[in-house]
Structure formats: structure tokens, C-alpha cells
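Note that one protein chain of the assembly has been removed; the remaining protein chains are unaltered in position.
Note that the chains are named A and B in the order they appear, and that numbering of residues resets to 1 at the start of each chain.
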Amino acid sequence: MKIRNWLAAGIVVITTLALAGCGGKGKEENVPEAAESAKDDFIYVAEYETLGEEGYMVGNVMSGDEGTIYFVGGKDNQTKLFVRKMDGSQEEIPVDLAENTVISVIGKDTEGNLLLGLETYDQLGGMESKTENVTIRKISPDGTVLQDVDTGKAMVKDDSFYMQSLLEDKDGNYYVCLQNSICVIKQDGQPYCEIDVGTYIGSMFSVKGEKVLVSYFGDVAYEVQEVDLAGKRLKALDVPITFEYGTYLSGGELADILYTVGTKLYTYNLGDEEPVEILNWVDSDIDSGNLRDFQILADSRVVAFSMDWSSDEPKAELAVLTKKNRAEVPEKTVLTYGTTYIPYFAKADVVAFNKQSDKYRIEIKDYSEGDKDYETIVSLWSADMSSGNGPDIIDMVYSPVELEELVSMGVVEDLNPYLDKDADMNREDYVENALKAYEEDGKLYAVMRCFGVETMIGKESDIGTGTSWTLDDVMALMDSKESDVELFEYTTKYNALQMMLAINGDKFVDEENGTCHFNDGEFIKILEFANRFPQEVTYDQNGPSDVEKIRKGKLLLLKETVTSVQQYQLYENKFGGAINMIGYPTSGESGTMITPNGTTVAMNVNSKNKEGVWEFMKFLLDQERQENLQSANAGFPVMKSALEKQFEKDMTAEYYEDADGTKKEMPKATWTSGASGEVTVEVFAASQEQVDRIRQMIETAGAARIDSQIFSIIIDESQSYFDGQKKAEDAAGLIQERVQVYLNEKR
Amino acid sequence: MRKKKVKIFLKKWSAVLIAAFFAILFLMPIILTITNSFMASSEISSNYGQVFASGSTGGKTYISEKVNLKFIPDMVSFSQYITVLLKSPDYLFKFWNSVILVAPIVFFQLMVAVLASYGFTRYRGRIKEIIFFTYIILMLMPYQVTLVPNYLVSSWLHLLDTRWAIWLPGIFSPFAVYLLTKFMRRIPISVIEAAQIDGAGEWQIFRRICLPLCKGCLCSVAILVFIDYWNMVEQPLILLSDDTMHPLSVFLSKIKNGEIGLAFAVATIYMIPTLLVFLYGEDYLVEGITYQGGIKG
Partner (left out) sequence: MKRDKNKRKRGRKISSIFLAPSILGVLVFFVLPFFVVIFYSVVDNPINHQFVFLDNFKMVFTNAAFRQAASNTMKFSAIAVPLAVALSLGLAMLLDSKMPFKSQFRTFFLTPMMVPIASIVLIWQVLFHYNGMVNDITSLFGMGKIDWLKSDHAQIVIIVLFLWKNLGYNMILFMAALSSIPKDILEVAILESAKPWQIFWFIKIRYLSSTLLFVTIMSLINSFKVFREIYLLTDDYPYPTVYMMQHFMNNTFGKLDYQRLSAAAIMMSLVMVVIIGILFLAENYFGRDVEG
């Protein structure tokens, strides 16, 4: 009886507690909800302004008090200091510079004065100029020189000397942030200490002059540490925030730390439990990937400075964000962009689209937001899709479900009618193979902005000049060489298998009849081929570079995704002779594959704004957008004319004049490799033949399509063969049986 | 006579032996879970690392080294517990989530069910039998089938992402109704009729006669319902997109490599409520199942 009562009482107590706790919880949870709705009521409206003086390149930028922006403008090896005030006025602050001296970096002290890091070179211009002297100058905001601190060459260790940022703490110590270290300089110019961080420093900033914090990508995560002056080292700063790679931090006036993770701006005060989310940059059409500095003003306006490198001329942009009631802002139709990861290119494309469209705005819905594991992400995504609440625009690169499955459940719209109907568009304008990559049964399900070509590269003398080869050819090549000659660098059994399956995986599957034949000789041959590679590889940091190995004949092939003509030229250089992009071994067909290398999207059948989605697709395929891909290795544009224009550009040499006045060809791209950058490859204008080879490769490339489920079964089962537990035949037999179940189920 | 004694002795102890053999088999996993939770993570990974070493696709892969199953840790270590209880409040938070989700379900499911089973017991007719049969069928539905419709219904009722989406289907689950009805129908009709003749109304019969007789059974059903929901995985995963509301069982259902040691500790902690429920309720599990108060079994 007693026990019974206890039990009953226990259940009642737990239930009450649970409900009470839940009630309490409910309240707590309502807070962010309320905040969210409040956030929904407001929106930060951005006004943009291109920063800089006519003809001057914007260099170092720093935000001062009350939204003033100080920046260095450079022109013909001369630098000037400018200030841009919140009223919109912009003027030069006169700085008296000695000969061969430039303003490298600007910073501030704790009293509202400016610091300038001045570098004096032995000569101006040219690639070989050396830093002779570094001076830290303190000036008042109107330009009056308050102090000159000469540090001589104390900080200059080698040619790679580069000042990232500069500040002064309340005790009058100067902190100079170099690439991998922090130098602390006393008032008299004597160095106090240099703290080596050992890795590239993301940012250095002071928290209200009290503490100096440094952020960098540590061993496992992005870290923020405090400079411990007495100990001449960094010490851990206990903050409950997780930062991600790419986080940009700075010290604020209203809050201790301002930082951006992903697409959002947060503030954080030391000692607080949690950061405060301020805004989502995407909502204000700002690509957070380009952000350089930001500051929140006392009147809640946000000033953000960003550099856009996507066009030929880098654009320095200042945005002033004003908090406005949503009702005051003209309403745009909202389209959602669903993805499980936000790559930089999608962010840039969405922001650019939003900025130019006055009818639509795209909001990115990241299903992985929060700390979710993959399974949860997939089930959320699936539940949304199947109930018809899915996003209007579906990111195909980061969709957790493959195209085939989306097609079979009827979620993705056929884009061909749109393409045919649209008067502005012409199918013939686009690279056929790139369109084909997402085509199935004559229906086009997704479009990509730019692409790369996955292939295998080797010397013509090794692999011949054919356009494809078989596994037997590869094995023959392997057998013809000494045993210490590597076929690929750092390739495990698993990598090799994966590689072989990428293009050949679907060969063993007869989709039509729902059968497969993994237990025949062909597949076993692949397994045996993969088994020739080591179980594990360790990356040898001090070992010879790939170029060295290739030149010594110890490495035969590279497997790469080629995204530019320059890259091809690089490989020619690496191999030191004629090369052939032969592709992966197949049984006759082309072994090169087109892979998306930029924003790739499909249209949701359930979208209520299909016109809007098409607008976005058109925007991606638009001539202007096609001709201005973000960076050198962004990939090949899918528009033929843009591609040809790119080729044209690749073949045109550009020149510059060096210090002596001799005309020199400017390198198109520079690669460094090896542990300490000892191998530098410069690539110049391409020849017609090189471009033709790329063109030919694009024209013959197929599309990679491997069913991820089959793939994971193969990987799972082949392990026991690689481990020597089973014979290749038995492993192949198990694969056959399991894949057959899968195929049966699919029918 | 002596021979008979020996025979009885032998019989008795051979029964014990058989029972002991089964007991060892049955106890092994629980003992392993507890002892392994006191191993340092290095010991764990050297023992089991190979089982859960995963290829980059995430599939489980098997590597050909010895896999040890050890009962006694080389060195007793509390490091896993320190991590779970002190370093990472997340686990305790999730544990609390489990309690919040499960306790109301158990309590209210029993309330609803005991009423319903009384309804099913009294005045049995064709319609009621059909309804009862439907309950059994619904009870047997696998979760995958009902999950998406449940998701839709929850979203129609605006319950999605709130705990109600878990609570309400749980509270009205037919499982307890089935068990309790099975039990109540064994209460001899004569007991109830006697009360009826004394002029008791339905509510009084339910309150004064049925409920007291059902107490044991209620406890045993409570235990079963508790265990069922304490281990739920799929429902919260789909219906609560905010994973701060997820119960600990969701974490336990997917252990990643490197978390195995932690998983043992978490599992051990997670077993404690079940253990307590069992210790207090085991007798009811046995007694509560069959009605013994009447004239016939």
C-alpha cells in the first residue's frame, strides 16, 4: 500500500513539475518568439554608397566614432587618408609623408585619435621593394600630428611583412597585428614582445581599451583569445559562443564584441550567457562574405563596409542600415531558397538578385541552422517538401535528396517550357552539356550558373592522346612502372573506389529492368584495382610536392576539377610537357564529368511564385551575371558567349611596367605549392591550342550520376574485402544482393 | 525416501541452473552498459573503435581488429559521468526534456484509458466491439505509416514544434485502453451487479469498485507506457524541429564514433528512472496483470 502511494505521489509530482516546468519553459520560449516577431516587424533598410575618391583604390579601412569611416586611398604608389562622416561628406585628412612612405594601416587609440602605420620602402613600386622603416604616428581627427613613434626595422622579419591592423590600449601600448603574430610596442618605440600565434590571424580588436582580443582559426575551431601582456602570451577567453570559420569580429562601442557568423550579426558582452542577434545581413542585401568592418551606432543604425571582388574592379561599398518598421518598407514578394548549407556563391547571387529586383526578395532557409545532425535535417527537409511547404527555390548542390527522387515524387518543375516560352532566352546560347547535367527524359529540372569539369590528368607520354581509357589501360600503366611510382597522390583504397564509382557506378545497374550485376568480373576488377592502394595515407607536410614527384616520375596522374584555362596551363607546367585530360577510366565513353561549381537551383512545383523563381534563374543565366563570375576559379560560365569571352580574355596578354620602365606581361594567375611556397608557378596568356583542348573537353564531358544509396552499400561491403576478411567475389556478391533489394524497392 | 530427497534436490538445483543460465544472458547487456560507463574514453575506443569506425560516407564499416567486450574496466573512471553531469549541461537538459515529454503522457494516457476501458467493459455491444477492434488495429500501426499524417494533422491544428504534438497523440494512444480493458473485463460481473443492486450509479461503480481493483493493473500499464515513450525517437525528430526540446532518447539513438563511452554513461543515467519504476512497480507488474480478487481467474 505504501509503495503504491509513493508511486502515485511520485507520478503526480513529476507530472506537476513537468507541467510547471513546461509552463515556465513556455514563458521562456515565448521570449525569443516575441523577440522574433518584434524582429519581423522591423527591418534594416540599407543605403549604399561606393566608398573612395575618384581614381583611388580603397586600402585599409577603419570605423571611428559615431559612424565616421577612415580609409586609405591609393593611387600610383601614393597613399592618402580620407574620412567619410555620417552626414555623407567625405574629405581628405592631410598627412605629411616622407619620401617612399605609404600609409599601410590605420587604427585608433582610446581617446578618439587616429593611429597610422607608416611604412617606408627602399623604392616604390615593383615586386621587390623592401620595407626599411615602420613608424606609428598618432594624429588628431583633424590631422594634427600628436606623436611619431619610430620602430625602425624591429618588426620587419622578412619580405612577407604585412600589417593587418593597429591599436593602442589605455596604458599607451601599441599593438600591431601582423599576419601570424602580434607585436606590442612601448610608447618609446621599443618592442615589448612579439606573440606568435602560429596561424593566420583573423582579427585583432580591443574591448573598450581594456582588453585586446585576437581571433584566429585554431586547431579545431575558430577561437578568440585575450592578449596577456604580463605573460607575453595569449590566454583563453571564456566565452560561451561558438564561432565558425569566416567569423569576423570587432570591438564595439555599445557592446564588447560584434561578430558575424553565417549571415547574421550578433553582439556579445563579456560575461553574458548568450549573444544577441541583431540582424540578418541577407535581409538588407548585404553579402556577409564580403564584409570587412561594421559598427552599431547609438541611434541603432548599422554601418557596414564591404569589399566586392567579383568584378574586375574591386568595389568598396559602404552601407548604412536604418531600422525601419516593416510596414513603411514597400512590400516585395518573398521567395524562399532552401538549402542545407549556404555556400558563398549562393549568398552572393541571392544578395545580388535582391538588390536589383524591386518585385521579389529571396530569403534563404538553411535547414541545418542550429545544432542539428544530418538525419534531422533530412527528415525536416523531407517533411517540408512532401507537405507542400517546401522552399520555392531548391538548392541542388546541397539538397539532401537526389534529383531522381525529387523527380519521382514530382516536386521539381520542368524548366524547358519556361526556357522555350521566354523571349529573352535562347536554348542555343548555353553549353549543351551543362544543361544536360540536370536533364532527365527530356525534361530540364535545374540550372547552374557555372561549372567545372572533373577529370584525370597525365602526361601524354604516359597515357597517350586518346579521349578515354579503360581500367585495363590504367592497370597496364601501373604495372609498367616501378613499384614506388604512385598512380595518384594520397589515395586510399576507399578514395580509389569512390573515384571509380563516380563515373562507372551506374554501369552496373540496369535502371529499366531493376537489375544489377555487381557480381560479374568488371566490378570485381574495380575492387581489385582499389585494393592496390594503401589502407591509410598520412599527409606528409615536409615531403616532396606533387610537382617534384611528377618531375621525378614518381607520380603519374592528378585527379582534378578543372575550372579555368589557367588551371589547365598550371597542369601543363606541373607535368612539364604535353598533358592529356583523359578522364576517369571507363569502358569507352568519355570519363570526364561536368559538375556544378556555382549556384545550382531547381523550381518547386508547389511554389506560388513560379514567375519569381524563373526570374532568379534568368538572373543567374543572364549575360551580365554570366560574364562576371566571382573569382578566377569560379568555373566556366554556362552561356556560350560568356565562355568564349572568357576564353578570349584568357588568351589576351596584359602588360605592366616595372620600376625600370620595362614592359612585362602580367601573370594571369600565380600558384605556390610546397611546404614553404618554394614552387611558384606563374601562368600567362593561354594559346589557342590550350583553349581548344578545354573546349573539346567541355564538349565531350558527361554528367556524374551515382546513386548515393548504392554508393554507400558498396563502400560498406567493400571494407571487409579491403580488410582481408572476405574475398572480392564474396564482397561483390553481398553488394549484388543488397543493391538488388534497393533496386527492387525502387521499382 | 532418501532417493526421493536427492531427486527433489537435483530437480530444484537443475532448475536454478537453467534459470541462472538464462539470467546471465539476460543480464549481460545491462551489466555491460553500466560497467562500460566507468571506462575512460580511451579504453572504450580501443575496445569498440573498430565497430563504429565509419567511412566518410557515414556508413558503419568493419575493420579487422579484435573487438573486445569487457565487463571490468582496466581502471574505474568517472570521466564520462563528469562530462555528462558537469561539463555539458546539454545532457541533463535533454534528460529533463524526456521527463517533461513522458510524465504527462503516462499520467493522462492512464486517465483517459481507464475511463475508456470502463466504457468498453460496461454494456458491451456490437458497436463497442467494433470500436475496440479498431483500437487494436490502430495500436498495431507502425510509426512510419502514421508519422506523416500525424505531421499533417499537427500542422493543421498548429501543434507543430510544440510539445503538444507529442503529448496529445501520446495521451490518446489506444495501447493503455487495450490493456486496461482486457483486465477490467475479467472483473466478475457479479461484483458489479451487486453494487448496482445496492443502487450505485455508473460513476460510483467506476470510482468505488473498478478503480480500486485496477490499481495494480494501472501501475503495470504505467510501467509499460513509460518504457515505450521513454525510448521514443522518431516522433520528436519529426514533430519538434527545435532540437532543444528533444529528449535524451533521440541523442541515444545515434551515437557517433567517439561518443560511445559517453553513450554508455548517458544510457546508464537514462536507465535510472526505468530502474526505479521497476523496483517500485515490479510486484504490480506481476499481480496487476491478472485479476485475482474474484471467484474465478
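Please note the rule applied: a contact is a pair of C-beta atoms (placed from the backbone, for glycine too) under 8 Å apart; a residue touches a chain by one contact, two chains touch by 3 or more.
All values derive from a computational prediction rather than experimental measurement.
Participant: Among B:M39, B:V84 or B:L168, which residue is in touch with the absent chain?
Facilitator: Candidates B:M39, B:V84 or B:L168; residue touching the omitted chain: B:L168.
Participant: Which of these touches the unseen chain: B:M39, B:V177, B:V221 or B:M245?
Facilitator: Considering all chains, including the one not shown, the answer is B:V177.
Participant: In the full complex, which bits of subunit B touch the chain not displayed? Write them out.
Facilitator: Where subunit B meets the chain not shown: residues 11-12, 15-16, 18-20, 22-23, 25-30, 32-33, 48, 50-52, 59-60, 62, 64-67, 69, 112-113, 115-116, 118-120, 122-123, 125, 128, 131, 133-142, 144-150, 152-153, 157, 168-169, 171-174, 177, 182, 201-203, 206, 224, 227-228, 231, 233, 249, 252-253, 255, 260, 263-264, 266-267, 270-271, 274-275, 278, 282, 285-287, 289-292, 296-297.
Participant: Tell me which stretches of subunit A touch the chain missing from the display.
Facilitator: Touching the chain left out of view, subunit A contributes residues 378, 382, 385-388, 401, 405, 408-411, 514, 605-606, 709, 713, 716-717, 720, 725-726, 734, 737-742, 744-747.
Here is the rule we go by: only the chains that are shown with their structure count from here on.
Participant: Considering only the defined contacts, which subunit A positions touch subunit B in the complex?
Facilitator: These residues of subunit A touch subunit B: 3-4, 6-7, 10-12, 14-15, 17-19, 21-22, 25, 370-376, 379-380, 383, 386-387, 494, 708, 711-713, 715-716, 719-720, 723-725.
Participant: Where on subunit B is subunit A touching in the complex?
Facilitator: So the residues of subunit B touching subunit A come out as 55-64, 96, 99-100, 103-104, 106-107, 148, 151-152, 155, 163, 215, 219, 222, 237-238, 241-243, 254, 280-281, 283-284.
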